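Here is chain A:
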Amino acid sequence: MAERVLMTEPEIRRALARIAHEIVERNAGVGDLILVGIRTRGVPLARRLAEKLEELENVHPPLGELDITFYRDDLGRRALHPVVHRSEVPVDVNDRRIVLVDDVLFTGRSIRAAMDALMDFGRPRAIQLAILVDRGHRELPIRADYVGKNVPTARDEEVQVRLTETDGRDEVVIVR
Partner candidate 1 sequence: MPEMLIRGGRILDPSQGIDQVDDLWIADDQIAGLGPPAVSRHQNSTQPIVVDATGCIVSPGFVDLHCHLRDPGFEEKETIATGTRAAARGGFTTVCCMANTNPPIDSRAVVEYVQRTAHVTGVVRVLPVAAITRHMAGQELVEMGELAQAGVVAFSDDGRAVGSSRIMRYALEYSKMVDRPIAPHCEDRDLVSDGVMNEGPVATRLGLKGWPATGEEIEIARDILLAELTGGRLHLCHVTTAGGVELVRRAKEKGIRVTAEAMPHHLTLTDEWVAGKRWDGRSAEPYDTNTKVNPPLRAEADRRALVAGLRDGTIDCIATDHAPHTLVDKQCEYDFAAFGLSVFETALGALLRLVQAGDLDLPTLVSRLTVDPARAYRLPYGTLRPGAAADVAIFDPSAEWVVDPSQFASRGRNTPLAGQTLRGRVLVTIAGGRIVHLADDRRLAQTPSVREHVR
Partner candidate 2 sequence: MNRRHVLDLDDFTADEIELVMQTTDAMKEVLARPIRRVPPLRGKTIVTLFYENSTRTRVSFELAAKNLSADVVNITASASSVTKGESLVDTIRTIQALGADVIVIRHSQAGAPYVVAQHLRGSVINAGDGWHAHPTQSLLDLYTIRERLGPVAGKSVVIVGDILHSRVARSNVWGMTRAGARVTLCGPATLMPPLGGDGLPPVTVDYDLDRALEGADVVMALRIQRERQTGGMLPSLREYVERYQLTPARLRRARPGALVMHPGPMNEGVEISPEVAYGAQSVIEDQVANGVAVRMALLYLLVGERTTELAAAPAPVGARR
């Protein structure tokens, strides 16, 4: 299997810094923001974004973790269920702005599931979406508010995001 590097460690760092700036600018600060990472790699990305936001604004926004397994629309089509983990949303989401964070945006189905999951915790004022890589091929009318990098891909290619926290190093590769 051939791998091609799409983003290196410095590129990931710079992309996250830019997204943090865009979040501050768009929301006029971080006052009522909650960052919610989608398991697995959305969680460390959300944590990194929160640190950047703290550097910029001196406020550490609350962090949440979302397991979307229950909300997937492909349950039952798969041979085995994925192991489900707990979701952690530490503060009341009602009337807060939420930035969902995930590594790759592809068909949009995970984001749909994540929004459903989030709605079960309450009624946020707004939900925004931050994504490290947008690889296209959407099947639902979903778009990201903040994008690290847009990458044109073929449908059968696989985009892998590797992060120090989960994989020992930072890089984004495409596998074909």
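Here, a contact is a pair of C-beta atoms (placed from the backbone, for glycine too) under 8 Å apart; a residue touches a chain by one contact, two chains touch by 3 or more; residues count from 1.
The set was built so that all candidates are chains of the complex that A comes from, given by their letters.
Because the structure is predicted, anything quoted here is derived from the model rather than measured.
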item: Candidate number, among 1 or 2, whose chain touches chain A in this complex; value: 2
item: Complex interface listing, chain A residues touching candidate 2; value: 67, 69-72, 75-77, 79-81, 83-88, 116-117, 120-122
